[in-house]
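This part shows subunit A:
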Amino acid sequence: MADPILSIRGLKKSFGALTATDDVSLDLFPGEIHALIGPNGAGKSTLIKQIVGEIRPNEGTIRFEGQVIDRLDAAARARLGLARSFQVSSVIPDFTVLQNVMLAVAGADGHVFRFHRPALSDRTLTEPARFHIAHAGLSGREGTRASVLSHGERRKLEIAMALALRPRAFLLDEPMAGMGLEGAKQLTAILSDLRSEAPILLVEHDMDAVFALADRISVLVYGRIIATGSVAEIRANPEVRRSYLGEEA
Partner candidate 1 sequence: DGVKVGLITTLSGGGAGIGADVRDGFMLALKNAGDAGKQVEVVLEDDQQKPDVAVQIADKMIQSDNVDVLTGIIWSNLAMAVVPAATGQGKFYLSSNAAPSALAGSGCNPLYFSVSYQNDNLHEAAGAYASEKGVKKMFIMAPNYPAGQDSLAGFKRFYTGEVVAEVYTQVGQTDFAAEIAQIRASGAEEVFFFQPGGMGIAFLKQYAESGVDIPLIGPGFSLSEDILPAVGDAAIGIKNTSHWSTDLDNPANKAFVEGFRADFGRFPSLYAAQAYDTANLLLSAMAKASPSDPEAFRAALAAAEFDSVRGKFGFGPNQHPIQDIYVLEVEKRDGELTNKIIGTAMTDRGDAYAEQCQM
Partner candidate 2 sequence: MNRDLIVNLVIFALLVAVALGAHVAGQGFTVTLATKAAILGLAGVGLNLALGYGGLVSFGHAAFFGIGGYVTGIFASHAANGDPILTLPFTLMGSNEMLGIWPMAMLAAALAALLIGALSLRTSGVYFIMVTLAFAQMIYYFAISWPRYGGEDGLSFYVRNSFPGLNTFDPIQYFAICAGLLALALLFTAVVTQSRFGLALQATRQNEQRSTAVGIRATPVRLTAFVLSAMITALAGALYADLNRFVSPSMFSWHMSGEIMVFVILGGVGRLCGPVAGAAVFILLEHLLGPVSDHWQALLGLMLLAIVLFAPGGLIGLTLKALRRTEHG
């Protein structure tokens, strides 16, 4: 197998008495969708926050494309190509959809300290932005302010921004939530194509999507990975069925 793009070893994070991430090790290989599932409060979002540098782990090491990134801050990690989406939509409310995605393009190319040229007539920003908006299924909404989007539309904008970062790896925290049936179907298709561009670490409670997309699944319970395996293996795992899947296995 190729070298992992993202490699986590022995990650540990406690909040007071609660150990939210307990000695987690995990790899993300090129071309794969690696789903991370587990009960509510298992520590999935906390793990993602540590990978992107929003919170600091107590112990452990994260490598990204062979480089140890433990000391980099969140913005630097994003510029290396770690893109994330938020569990609760996080967009720039007073920007239009287009400006939101332009911001992501600008952030990705790293040239923020340009004071002169009007951003809206900068085609190196607008063209990629329009492309990603269309890709995420938001065509026609470019000029709408993000604050007036419906919940589901905002989720799509979130995806468009992640795409615009042209990342080396995606970390998606419940992208399907709030999407609606149609949206979920579209997004499943988008993600499926995306894995050839960059591998995806997918946190999701929508099992239809997980089973349709995942190449491998890891199951996190109380901060520990209790199983990793193919879709079939995980579906068959009695422990996972009991603690997480219930009837949906």
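Regarding candidate selection, all candidates are chains of the complex that A comes from, given by their letters.
Here are some notes:
Here is the rule we go by: a residue touches a chain if its C-beta (ideal position, glycine included) is under 8 Å from a C-beta of that chain, and two chains touch if they have at least 3 such contacts; residues count from 1.
If you're wondering where the values come from, they're calculated on a predicted model, not measured in any experiment.
Every option in 1 or 2 belongs to this complex, yet subunit A touches just one of them, candidate 2. Contact residues of subunit A toward candidate 2 in the complex are 52, 54, 73-76, 78-79, 83-84, 86, 90-95, 99, 102-104, 106-108, 110-120, 122, 125, 161, 164-165.
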